[in-house]
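Presenting subunit A:
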Amino acid sequence: MSQAPDLPLWAALLVSLLVVAGAGVAFLGSLGLVRLRSFYSRVHAPSLGATLGAGCILIASMICFSVLRSRPMVHELLISLFVTITTPVTLMLLARAALYRDHAEGRTNVPPLPKRRPEGAGPGEGTT
Partner candidate 1 sequence: MSALILGWSLTLAQLLLGLAMGCAVLRLLRGPRAQDRILGLDTLYVNSMLLLLTIGMRSGATLYFEAALIIGLLGFVGTVALSKFLMRGEVIE
Partner candidate 2 sequence: MRSTLVDHLVILPILLPLAVGAAMLLFDERRRVLKATLSITTLLALLAIAVTLAVFANAVPETDISSIIVYPLGSWPPPFGIVLVSDRLSAMMLVLTAVLGCSAMTYALARWHKAGPRFHTLFLLLIAGLNGAFLTGDLFNLFVFFEVLLAASYGLVLHGSGTARVKAGLHYIPINLVASSLFLVGVSLIYGVTGTLNMADLARLIPALGDQSRTLVEAGAAVLGVAFLVKAGMWPLSFWLPTTYAAACAPVAAMFAIMTKVGVYVILRLALLCFGEDAGASADFGITWLYYGGMATLAFGGIGVLASQSMSRLAGYSVLASSGTLLAAIGTSNSAVISGALFYLASSTFALSAFFLLIELIERGRDAGADVLAVTMEVFGDAEDDAEEEEEEIGIAIPATTAILGGAFVACTVLLAGLPPLSGFIAKFAMLSALINEAGAIPFAHWAFVVLLVGTGLASLIAMTRTGIRSLWVPAEGTLPPVRAVELIPVGALLFLCVAMTAVGGPAMRYMEATAQVLHWPSEYASDVLGTSTTRSMRPATTP
């Protein structure tokens, strides 16, 4: 394993903190994937990694390279932008697909499919 880059101590500390925090958040999110019991609950889990986790690590990366190169390196912003835009698309599509599947299979613990007037469309029981 090669040596990590030589940063000033403050930067190293900051970067380390952010990186570990980010990874920790991502891990927590993924842990949710294992621990939460219903699918619809689990869908929330990856957004931890995609938001705070990614944010921390991307900021860490920005700091790290900006310090290394002695000039602002902010292209990580692009990643955060793209992740922010695309993650909802996937989760949304997935959750809704699951909803329709559950309906098609006649599961009762999901809310009814949309109709024109929301007749008592109250909260459904989200657990299985």
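How were these candidates chosen? In short, all candidates are chains of the complex that A comes from, given by their letters.
We adopt the following convention: a residue touches a chain if its C-beta (ideal position, glycine included) is under 8 Å from a C-beta of that chain, and two chains touch if they have at least 3 such contacts; residues count from 1.
No experiment lies behind these values; they were computed from the predicted model shown.
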item: Of 1 or 2, the one touching subunit A somewhere in this complex; value: 1
item: Subunit A residues touching candidate 1 - in the complex, by the definition given at the top; value: 1-9, 11-13, 15-17, 19-20, 22-24, 26-27, 29-31, 33-34, 39, 42-43, 45-46, 49-50, 53-54, 57-58, 60-61, 64-65, 68, 73, 75-76, 78-80, 82-83, 86-87, 89-91, 93-94, 96-98, 100-101
